[in-house]
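The complex is shown incomplete by one protein chain, all other protein chains being positioned as in the whole.
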Amino acid sequence: MELIVFVIASAMVLAGALGVVLRSNPVHAALSLVLTLFGIAVHFVALGAHFLAAVQVIVYAGAIVVLFLFVLMLLGIDKSEDLSIEPFPIQRPLAIVIGAGLAGLVIAAAVRARDALPEGTPLESGGDSNIKQLAQNLFSDYVFAFEFTSVLLIVAVAGTVMLTRKEKKGGES
Amino acid sequence: MLAQDTFFTAPEIEWWHISPMLTLVGGALVLLLVGALTPRWPRGLYGLVTALTAMTAGVLAFLQWQEIDDDGPATLIDGALAFDHLTQLLTIAICAAVLLVALVTIDELDIAGKDGPEMYAMFLIAATGAVVMSSANDLIVLFLGLETLSLALYVLAASDRTPRSQESGLKYFILGGFASALFLYGIALVYGTTQSTNISEVAASFTTNVSLEGDPPLILAGLALLIVGLGFKVAAVPFHIWSPDVYQGAPNQVTAFMASVGKAAAFAAMLRVLVIALPFQRDDWRPAIWVLAVLSLVFGSLLAAVQTDVKRMLAYSSVSHAGFILVGVEAAGHDSAGEGMPSVAVYLLLYSILTVGSFAVVAIVAHSNGGDSSIGAFNGLASRRPAVAVALTVFLLAQAGVPFTTGFIAKWGVIQAAIEESSYALGIIAMLSAVIAAFMYLRIMVSAWLTDAEGDVARETVPFASAAAITAAALFTVVVGIFPEWLLHAAESVTQYAR
Amino acid sequence: MHDELSFPILTALVLTPAIGAVLIGLVNSRQAQYAKLIAAITSVTTGAMAVWLTVEFHQSDPDFQFVSKHPWIEEWGISWHLGVDGISLFLVLLTGVLFPLAILGIDPHNDDTRRDKPYFAWLLLLEAGVMGSFLSLDLFLFFVFFEIVLVPMYFLIGGWGYEGRVYAATKFFLYTMTGSAFMLVSIMSTAFIASRNGVSGVTFDLVEIAENADFAASTGRWLFFGFAIAFAVKVPVFPLHTWLPDAHTQAPTAGSVVLAGVMLKLGTYGLLRFGLYLFPEAAYWSRYLWLGLAVIGIIYGAIAATMQTDLKRLVAYSSVAHLGFIVLGTFAFTSQAITGSVMQMVNHGISTGALFLMVGWIYERRHTRQIAELSGLQKVAPIFAAGFMVIMLSSIGVPGLNGFVGEYLILIGTFLAEPWYAAIAATGVILAALYLLWAYQRVFHGEPGEANQNFAELKLKEAVTLLPFIGIIVFTGVYPKPMLDRIEPAVDRLLGHVEDVADFEAPTPDEPVIVEHDDTDETEEGDH
Amino acid sequence: MHTALLAADPLLDTDDWWWQVLAIVAGKVLAIFVIGLVGTMFMVWFERKIVSGMQNRVGPNKAGPFGLLQTLADGTKLFFKEDLLPDKADKWVFRLSPFLAFVPAFLLWSVIPLGGDFTNGNDGTVEMFGYETRVQLVDLPIGILLVLALSSIGVYGIMLAGWASGSKYPLLGSVRASAQMISYEAALGLSLAAVLLMSGTLSTAGIVQGQDGFLNWNVVATGFIPFVVFLIAMTAELNRPPFDLVEAEQELVGGFNTEYSSIRFALFFLAEFMNVITMSAIMVTLFFGGPQPLKLGDLQLGGIVEDGNIFAWAGPLSGTIWVVLKTLAFLYAYVWFRATLPRLRYDQLMDFGWKLLIPIALGWFLVLAALEMVRDRYDGWEPLAVTVVISLVVLGIAYGLFSLALGVARRTREKEGAAY
Partner (left out) sequence: MLLALAEPTTTYYLILAALVFAIGSVGLMVRRNPLVMFMCIELMLNAVNLTFVALATRFGNIDGQTAVFFVMVVAAAEVVVGLGIIISVLRRRPGATADDLAELKG
């Protein structure tokens, strides 16, 4: 049962990820990203992180990618990119080598660590317990981090306003 | 609902000890709120408030110094933050840099004709992020600080409405995001080994947990990712590719800010992650840092020497400075608690002030040449503005590491730290690259002192606030360059960090 | 010791020119004439203090005198430690004398008088740096001054030099900086390794380390070479000399005077003070390398000088040859040779400095330095020619003039230890006579061409400048005893230290041990 | 990991789960599907009938009794229409987007409690073929977040439809729609947060269970304001009048679905109306106690009315009846809005959302949180009163600052030209 879920969700994730990279149309790429996000949300559910699964969908799929699409449409930059043109001939092979190296590094580490990974008592996952645990952790161990995110959000908002606000005279519409 | 959770205890919050941070945030909020609600303030007032805020924060950090001497380092808010001399020293460095940058910004914004509170607020918030990074005792907190700083910097880099500025912001953003992702993945894998993101616990897990003996594979992969991520943030070769473009394209004051506060914070993060959190892997990360240091030193200096734009040149020179600091980090990665960390801390403090001064001079020259910061714009500076030329010379000599300037003290410190750990090769490479770099600084000085300007060039206008900042920085550079004893003595104690 | 001396004379020697430079910096650009006044006053004051120092010097005391020691950066074991002994005394004096002469003797060819200001400021800064280098007894301090010297020199060459000045200045800078890079690492390593081998705590104090440190042979050799590279570039020793002709040729006259007169001595002085004193074993072990390079330098410099068409370049190459003698003497490890080397450092400073000065005057008059374009100057300017003759003869090493004393002592001393090297070096003396006399013949003899008809006679100012040079040349040549009396004790002390540590016995004229010594050497250094 | 995936329903907790359980689940799925489709059909008819009534017309009355089958007839017609695919359309996305609109609308049904006995602290489970289960497909621990998630997914359908059409007006419509939906989602979430604060759970069944008795209904417990905000924001989310700028005929022709026809158009149409029903049901769940009866005191009428529940005679179905009745009330309200309210202008829409709804929702939420905290920690009414006073003062100051900021912004705008 878990395996089936895993396989299906992983297929979604990988297909989506490849889609982001390989689809020439940015809108299609964004939709592929949504597919990946859903796949990961499914994985979260399977791993017992219900709250995160929901937030994943709400924040990522519901807000972030929508914003992407919004910008794409607003600016009309949804033209397909001709992926057959390669500006720097060495770039792609190099990128693939780096990517493969990255994946190889972590996969090798993960495989070698598979027995060494300590296994703790599973988290309670019935009912609201996932959310409760998360909340308690958030407001005790991570309370500073939590409060500090407010500063982060201020930066985001103030910064974006600063960037996109129209200047006094002239400029773009 | 809230009272139901009887086993929930809220952590104690040491308000006094986080007051520097709160001051910075408070200043930013005041600027944003009050600034938005009131008509334009008189010229320079926003900047003055910023400078005062930074000064207050710095003084608060300074006042806590003795406390650490008396009671020893500690962790704050349930281990989220470290309260030690490293934190305080870097906080002071950051605040000093912000103060100088704020003064320069007054004039920069005035020239651009867009005085407003936003940029100052961004500076203060970015500085908060930097302070959090330098005091983080939790990898997640560190990451949040990093992001706060980075986001603010992305915005600041793009804040000028010119194509160059926006381009630099975009490039910085994409590559910065990449670096953040790598860094974060590294944190995840460290968590995968130690079951915690808290630096104290991470470090402790290698002493308590028997199964973790003999470097577990996940942490090695995590370490690699962390180093790459940090390498991007400190702009070490080969992860420096963003920095020349960004430095050149960003507004002058922002470039100064990036080179000072940004660099200090990134290295603070590096110390926290590598030296404090993962000391038991030092034999794994030290060689990597060695390689990064050598590459940064050599390529930073070589590429700097062939540039024609001074801002770009200083960008590459900051790469080579990163190489020098990495030499100190490498030294800190040896078994004995040697001079490595103090030398890095001292370097960061001295370099921050130095670089702000340099960019301030570049800004002054560039403005009178219609924004041209190429080396030709400096021709004949000495005959037009001897005082500015002297200040420029002081800064450049200091960057080159000429004696009786802070730059010399800084470089001597890191190389001494390396030599103390018997890293002779590194010391020699560092010094040789300093020679190449010195050649580049001399080129600028030659054009300022010895080359005559072509045609009639207008005399540079030197606005008051910038002049004050430059004077302060130059005096500091020379005076501390001659009498560095107190700073070195103070920095000695950063090896007593909290964990 | 001069504990009774309340006035910190050495510190004053370093700081006076520096203060002068700062004062010039404060002068308004429109009143640049004050710059020269300040420069003259400060450099003369410094010179007077140097003379006074020489007078007050206790001639039989081999130790450091007038020592001034204050902690500076205690955190790193660094102190402001100055002192003077017989080896450095005359170099300090030379510096004190040469600078005022260079400053007063010839003006920079500035179109814009405002540029006088930085020129004099840089010169005074240079003097401070050189003084500091000769006086420091702290490795850190020495390095600081050694580095500081580069910056003013770079600007003097780059700013007031001739056509190829930027290239020459850059080359000069890069060569010497590269050398310093190695030295810096060596200095630090020395301090740390010394702290583990006999010296208590990390300190950069020269005397402390030299007297107490006990380096392993291989360590000492590495460290020695770190220092030696820097000094070899500065001297310059044969394969590293290529920056010198360019720098000399392109530098303004005062720059050339100072460069040849005192700055090159930083290298030879450094070899003595830091090479031999700190690492006797390594220095002794590597002596054949140095002797070989010195001999090559002597011959090569002479031959190259012969082939020059540019008068200034010729003098520059003659410097390479002369400094070869100094290195030869240094690494002969006999009392006479080292004393001769110290002597020769001063002599070379005087004679070559004066030569450059006169070449500069020729250039001022004729705007050329090409030998081919000059001829028959003796006819139109006999006094000028006579002055030139005296100095040239001193440079050749004619008995009765100062050059002779130094070269003779070096050759004698070297002959005691290494006769073959001495023999080859002696040919260098003959070659020197050849190229200098030939040059004199071509420039001063014959009929003056049309362009040389109006060559002006020696002016009063020039004569006043030249007189001290000639006075010193003659005085030292005739009566070198006061100098030798002061140099010898220090040299003997140094040599004694070397003998102790490197475990050998220097040959003396009374007890020729040449043959035995060579044998033991052969067995010790079979692979050398 | 086993339990993690399946902790949604007591039904699935049983150890011997086998085909009966599967059958029950399948039956539920089928039921929801049918209810959804039939309900939508009815809703279309309902709306047309009510609107025509309000406008003094007859409305559909030919197909079937009272015109009830009118929607079926329309649907059949749509099925047989030609399926157009515009030349410039992005074919893949064009085909996909109707489903993206339709599927979330359907999925929403799965977390709505459609019945069950929640009175007197019962947890709403009923016996079905010998198994304990709920009258809802699943009761996820994050149930209400699923609602938010799905409603945010719903944006995609509209957005992509407009974009994929390769035509200007649909694109404009969809850009408007997405901006609108994102904007109002914030207010929606904040008013939802007020509900969650009172309930202390995210599960829909849990929320319903907590609303035992009229005074505990969240509409009362949260002080009515969150409900109003929620209602308005939801209307905007649904693109219903007066927030239907997405398909403002005068400006944008048909809006995002201009280029759609035939079955694809039908799917959009279906999704829209189904969303109205599901959202009404969710509002009932959140604020009006879902299947909880509106109790008339302790009225007992021998088997017919028990504990004030006037539908007690229906037994286990009483909850369902309550849900349907309450939902119908909301459906009527929506139709009523449509028939009476004029459409907003676009800038009014944005101002309304950002400058009114969000501040109100946020402020109210903070007050509620303060009150809740004080109630938890202290006894008696005095602390509560003090809290209320303080809250009012703080809110007043905040309001003052806010309006000051708006004023400054307006003045700056007038002085320096329009902001972006």
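Each chain carries a letter (A, B, C and D) given by its place in the written order, and its residues are counted from 1.
Just so we're on the same page, a contact is a pair of C-beta atoms (placed from the backbone, for glycine too) under 8 Å apart; a residue touches a chain by one contact, two chains touch by 3 or more.
Treat the numbers as computed from the prediction; the structure is a model and nothing was measured.
Visitor: Touch as defined at the start, partner being the missing chain; which of B:Thr23, B:Thr91, B:Ser134 or B:Ser168 qualifies?
Guide: B:Ser168
Visitor: For a quick check of understanding: of B:Ala36, B:Met133 or B:Leu151, which residue touches the chain that isn't displayed?
Guide: Only one of B:Ala36, B:Met133 or B:Leu151 touches the chain omitted from view, namely B:Leu151.
Visitor: Contact with the hidden chain only, please: which subunit B residues?
Guide: 140, 143-144, 147, 151, 154-155, 158, 161, 163-164, 166-171, 173-174, 177-178, 180-182, 184-185, 187-189, 191-192, 195-197, 244-245, 248-249, 303, 307-309, 312
Visitor: State which residues belonging to subunit A touch the missing partner chain.
Guide: Contacting residues on subunit A, toward the hidden partner: 1-4, 6, 10, 13-14, 17-18, 20-21, 26, 29-30, 33, 36-37, 40, 43-44, 47-49, 51-52, 55-56, 59-60, 63-64, 67-68, 71-72, 74-77, 79, 81, 87, 91-92, 94-96, 98-100, 102-103, 106-107, 110-111, 113-114, 117-123, 130, 133-134, 137-138, 141-142, 145, 149, 152-153, 155-157, 159-160, 163-164, 172.
Definition applied: only the chains that are shown with their structure count from here on.
Visitor: Which pair, B-D or A-D, has more C-beta contacts?
Guide: A-D
Visitor: For subunit A and subunit C, what's the span in angstrom between their mean Cα positions?
Guide: Centre separation, subunit A to subunit C: 69 Å.
Visitor: Any two chains that touch count here, so list every such pair.
Guide: The set of touching chain pairs is A-B, A-D, B-C, B-D.
Visitor: Within the complex, which stretch of subunit D touches subunit A?
Guide: 1-5, 7, 90, 92-93, 96, 140-142, 145-146, 148-149, 151-153, 155-156, 159-160, 162-163, 171, 174-175, 178-179, 182, 185, 201-203, 206, 416-420
Visitor: In the complex of these two chains, what residues of subunit B are touching subunit C?
Guide: The touching residues are 382-383, 386, 390, 397, 402-404, 408, 412, 415-416, 419-420, 424, 427-428, 431-432, 434-435, 438-439, 442, 445-446, 449-450, 484-485, 488-489, 492.
Visitor: Mind listing the subunit C positions that touch subunit B in their complex?
Guide: For this pair, the touching residues of subunit C are 25, 29, 72-76, 112, 114, 118, 140, 143-145, 147-148, 151, 154-155, 158-159, 166, 170, 173-174, 177-178, 180-182, 184-185, 188-189, 192.
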